[in-house]
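Here the complex is missing a single protein chain, while all its other protein chains stay put.
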């Protein structure tokens, strides 16, 4: 069930590492009577960058919600040259679900959604195939079918983008969506499009990785969830997990086990995004606990 | 190889959760020109207790090492009713290794020690059996043999305690040491004696757990490392890990896999203790990353 | 997608370990022109019991399906004092799904079912609560609600048993079904009722295990799937899996991670049962690869 919590503010920031940042930020919240309920930070000692996530209760906070951004920017962010975002728990992220033909990730995400596990809205599902509309109907979520060909890709994605904007979508999840996302959409949702794909130890390139892995007799297969960037499947990694296999596993087993992994890994990545616990710097994520 | 680092101070503390603790503590370090290189904290929202670990470089720190304890206590700890310890990296923890007859954990610990992986001294090894003296000799570490019987247990442990004191031992590691530690020694080293034992899913009590696990056909076995308290094997858990087994595993395999687990889990727990990254509250550990 | 395969026979057997069993059994299949596509066996050297699973294609098999049982019994089983069952792939197992209020396992099982991952029929869902009927409707599976009280338990279970018989149910899956199964039903479905429950390292008894685990600060939680026997949660274990946790996990997180585990572990156990790859002897399973 949805957990009852008072509204909170979440501050995500990174900046050049200096002394006193934590003291300054927590002081800013404390003097304004915000009750800090979460604080985690990380210093990348190689890049000399400081990362922080703070969450505080707004009940007695002196600065009104619509002013927090401005005050923090003026009083603190400028001084430390911070890159930051402020979110409010009461403002739920709005997620668009992209699917093609395979439903395993879609079901797992929607079951979490319907169970109220996550603080999110899913106003719509987009697909380049008609098959999964019947699943969308089970969950009473509008299903938009955009058949895509080389010829109409640009124009169809433009329509998709407009649909996302009209519905105030804040992030997209590619649940085994088998279409390359165009640079336009990536620019519109930078580090806001989550993808899932299989991974291997070692990696196998080419069209049929499971077959290659099978022929090499790998003992472990994996799945990687990441933000989409222009370089295919090379964006910042959010979550990964693996499963053990053996010579007894047929290619079909590999694919089934791979799908179970994809399902769990994608759901965990989406959960972290919804909780606003992910910071991205260069091509790397900081995922807070 | 031993890594070159400047001397640092490590502060571990817990206290009733209040606003402003992080700001106050980091401020204390900053104003005295300490360069914070590590900060992690945790709030137990159920117990309403705040836990924190801070580490800072001493190079330009204004307060002399021998005064840090006093100053922090006077200026800060009292106010927040803190329970705290301060350590200096240059003061290596001194570890006593307790063994009986099986050598797998002993070898793994000593290999890490000799490789210089850890900031620790191991001045002596204590055993209730003579067999492993030959291993101690390989590593040129004095081996003290204290045969223990019901009759002489108290008196032998008294001698062991004196030996530990004479050698300035700060913590003990029971590397498959098959003797119950008496309350006297536990009092002398509260949350400073690390033990390792096998665990099962579900648990099996009694003399032959591996046989019970085998007969029940468990699919997973585990190992648990914890601090020793008066209640046998019920102290605060530091590390755990598991291995998969199947009906193909003989009891002997179970025991071998269990030993591999014990080895790795104990070494990781010892490493965390050496790094002063463990806080204990009631019967639970906070193990910082 | 449902994989296209010719009909096959699956033979599961165990008997006192003797020489020549494999030779005899495979010879029986070969001379009758059965093409063996799977053979796995195991010898419990402690109990001196031999276990075997053989699967062969029926296309050119000389013995008619309805006679295989009789012939094998007469020509082979008697001689080796075998306990055996023969199944045909074309005769799908028929599964009854039992649920109460939580839907995570139910969704995962039904998603696999609808995706055609498994060679099974699910003609009905039984519950002691009305809430999940809406989920059953999504998948168009009849949902039977049997409210159970101390007073009516015996009589309600009798109705359930009759319903199972009328629908030719061959096994039952308790997907977080929160009712103790009575001895009558267990007798009606010996080693045919699959349950899932959480497990801990070490185990915690009592009403609130997650709270106990949280207070002890365990680092690993698990889930165990087993066949139901009269001794509560002590039946033969089919599958187990674990997840790592830390002091950062709230009790709510523990429960969520526990549910993700339950989901995956139960589905894998059900899959093995459907594939007829599980042999039970005494209180232990042999789960073939």
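By letter and in written order, the chains are A, B and C; residue numbering begins at 1 in each of them.
Just so we're on the same page, contacts are C-beta pairs under 8 Å (C-beta built on N, C-alpha and C of every residue); 3 or more make two chains touch, one makes a residue touch a chain.
Everything numeric here is computed off the predicted structure, so don't read it as measured data.
S.K.: Among B:108, B:160 or B:262, which residue is in touch with the absent chain?
M.R.: Only one of B:108, B:160 or B:262 touches the chain omitted from view, namely B:108.
S.K.: For the chain left off this view, which of B:48, B:78 or B:138 is in contact with it?
M.R.: Considering the complete complex, B:138 is the one touching the chain left out.
S.K.: Touching the absent chain: which residues on subunit B qualify?
M.R.: Where subunit B meets the chain not shown: residues 3, 103-104, 107-108, 111, 114-115, 117, 138-139, 246, 248, 252, 256, 260, 264, 267, 289.
S.K.: May I ask you to list the residues on subunit A that touch the chain which is not drawn?
M.R.: 42, 44-46, 199-203, 214-220, 222, 224, 233, 236-242, 246-248, 250-251, 282-287
S.K.: Please output the residues of subunit C touching the missing chain, sorted low to high.
M.R.: 19-20, 22-23, 26-27, 30, 35-41, 43, 45, 244
The rule is simple: only the chains that are shown with their structure count from here on.
S.K.: Select the chain whose centre, defined as the mean of its C-alpha atoms, is least distant from the mean of all protein C-alpha atoms.
M.R.: A
S.K.: If you average the Cα atoms per chain, which one ends up farthest from subunit B?
M.R.: Of all chains, C has its centre farthest from that of subunit B.
S.K.: From the mean C-alpha coordinate of subunit A to that of subunit C, what's the distance rounded to whole Å?
M.R.: Here the centre of subunit C sits 36 Å away from the centre of subunit A.
S.K.: Taking the mean of the CA coordinates per chain, how far is subunit B from subunit C in Å?
M.R.: So the centroids are 42 Å from each other.
S.K.: Which subunit A residues touch at least two other chains?
M.R.: Answer for subunit A, listing residues that touch two or more other chains: 289.
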